[in-house]
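Here is the structure we will look at.
Shown here: the complex without one of its protein chains, the others still in place.
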Amino acid sequence: MPEQQLDRPEQRLLAAAETLGAGMAGLIAVVFLGLPIFAIIERAFEKTDFFDVISSSVVTEALRVSLMTTAVSLAIIVVVGTPLAYVLSRYRFPGHAVVDTLIDLPIVLPPAVGGLGLLMAFGRRGILGEWLDDAGVEIAFTTTAVIMAQVFVASPFYIRAAKAGFDAVDRDLENVAYTLGSSRSGAFLRVAVPVAAPSLMAGAVMAWARALGEFGATIMFAGSLPGETQTVPLAVYRSLETGIDVPLALSTLLIGVSFAVLLTFRLLAGRGALTL
Amino acid sequence: MPPLLDVAIRHRLGSFTLDVELTAPDGPLVIIGPSGAGKTLLVRSLAGIVTPDEGRIEVNGRTLYDSASGMTLAPQSRRVGYVPQEYGLFPHLTVRANIAYGLRGTGSDTARRRIDELLELTGLSHQEALRPRQLSGGQRQRVSLARALAVQPDVLLLDEPFASLDVPTRQALIDDLQQLLSTTGTAAIVVTHDRNEALRLGNYIAVLMNGSIRQAGSPSEIFSSPQSEEVAAFVGVETILHGCVRATEDGLPVVEVAGHRIEGGSGVGTGDAVLVCLRPEDVTISRESQPSSARNHLAAVVTRLVPAGPYVRVEMDAGPTLVAMVTRHAVEELTLAPGVQVIASFKASAVHLIRK
Partner (left out) sequence: MRSNLVRVALATTALLSFVMLLTACGGDDDATATPSASPTNQPSTVNATPTGPTPTRTPVNVSIEEEITVFAASSLTEAFTQIAEDYEAAFPGIGINVVFAGSQQLRTQLEQGAEADVLATADEEQMDLAASSGLVSGFRFTFARNRLVIIVPDENEAGLTEPEDLAQPGVKVVIGGENVPVGRYGREFLDAASQQSDFGGDFADAVLGNVVSEASNVREIVSAVQLGEVDAGIVYVTDVTQSVSGDVSTIEIPDDLNPEARYPIALTHLGAPKDNAQGFIEYVMSEAGQATLGLFGFAPGVP
């Protein structure tokens, strides 16, 4: 038997090394991931007049822009992305592989490339943008542009998760629903979506997180104007030029907000999962 | 009265071809066949989930599908109650909500009454607030049935309804299903691989093997008079011998099988090559020749004993192989063991001949 070829002492040494290895890996992960977060919060309270700074207009406006735009972006992503993910999951049509790959593209491309693309497509001299401009519709350098940039970079995260969620739903459930009189959209809404809900939630969280952190595409396509297009990442970047207190305060706020939202999602999803 | 089911469809799925022609006068219709025969594909075609390449489907005289006129009814319009193999319960809904699913448009009072009725009929009144994952296999099956019945379908389609249940549960549920069907007066088409279920439930049985119907008829026809070797093997005939009819005596064919002489059967003429079919339950064993009412006695040597619950399956070599099913008690009494010489006997009436 191969197992018995190792002597006792060797085995024990091996086991000890394994434990050490696992412990080291865990420690490295926690320190590497946790220390920057902790450092921001600690420095924010130590080095700045935290509560003064967070009430300054730079901070409140950036937070408002970020929260408002990401909320709208998420709504668009979910409303458009869910049926899209469902169709991709349930139906085979010519060009299916192309659509699939297209959806993955924004994940792979650098955000700046995405921003350039949005500009070339929807900017004043863009392919579609030119016509829109003639019609009086301005997109680049507006809050709309921020939302579009966020949707562009974040939607793949949701659609991927949603599609995987739908793939995991037994198609017989929908078949039964059809025989009971549900239309295709009826079965989609009443059966597929509720059963896939945990995956949809997880995908929404990922997409929201990505949208919140979006920088490269936003700065190219929407520019940076406090109160209109300056999101929290942009504000942190810009205000770093003046001093460290605003970035610290903003970052701490963002950490707090993100933590709260993620926790809420987790609790909701957890409860949802329990009822299934 | 139009037949329960009149179907003639063809469908290619990869390398498998479903080519079914069947007219079943009334139900419950049980379609029986081994796994891979195309049973689920057939059920899905009837339900409208799969559209066959060509053909026609009529249930109770109502056309559900006709490729000739280009007509296909969507599952929503077929008025069939589909109970899939794993029951397909909606995991996010309670028992009550599951049953209520198809009653969306119905007035709340009517709906409520019907659901209460069905809960009682299926014995689930105490479970109405539970979720599927909190139910046993038998309970889930009943929910699936109740849900299908709630919309008052023309016919129930059940795909292997008892496959994942243990034997005692199965027995009880078969009775319950029969009760339910007669109480609600719903027609049913059941698909299964289990012979016992077919025998107990079915009014009309069709044997589906490798995509086509080999034989259809009453239970006794199928089980006692299989018309081909394949069907015979599937319905539980374990001894199939190849022989030739030599003569007819006293109105009974005399078949020569590997040097043995067998009397019995019907419907064949001298010179016919035939298959001699014997059910193991009909073969008795003794140590010595004994006078008995059985006309056929073959000397054989026991080759194998296979326990089967309270019975033992005895395989014997009499030239060709014979199989008998005897009680354990009999085995002990006769001190049967491999190598022991015995006499295998069976009545002429137990012999079923299939012309080759």
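Note that the chains take the letters A and B in the order they are written out, and that residue 1 is the start of every chain.
What we mean here is this: a contact is a pair of C-beta atoms (placed from the backbone, for glycine too) under 8 Å apart; a residue touches a chain by one contact, two chains touch by 3 or more.
Remember, predicted model here, so these are calculated numbers, not experimental data.
Interchain touches from the omitted chain, evaluated on the whole complex, reach A. Which of A:R64, A:R90, A:R171 or A:R238 touches the hidden chain is settled by the complete complex: it is A:R238. Of the candidate positions A:I219, A:V236 or A:L250, contact with the hidden chain is made by A:I219. Which of A:L119, A:V236 or A:L254 touches the hidden chain is settled by the complete complex: it is A:L119. Looking at chain A, the residues touching the absent chain are 2-3, 6, 14-15, 17-18, 20-22, 24-25, 28, 112, 119, 123-125, 140-142, 216, 219, 222-226, 229, 237-238, 240-242.
Note that only the chains that are shown with their structure count from here on.
Within the complex, the chain A residues that touch chain B are 170, 172-173, 175-183, 190-191, 194-195, 197, 275-276. The residues of chain B lying in touch with chain A in their complex are 44, 47-49, 74-76, 78, 80-82, 84, 86, 88, 90-92, 101-102, 104-105, 131, 133, 147-148, 151, 153.
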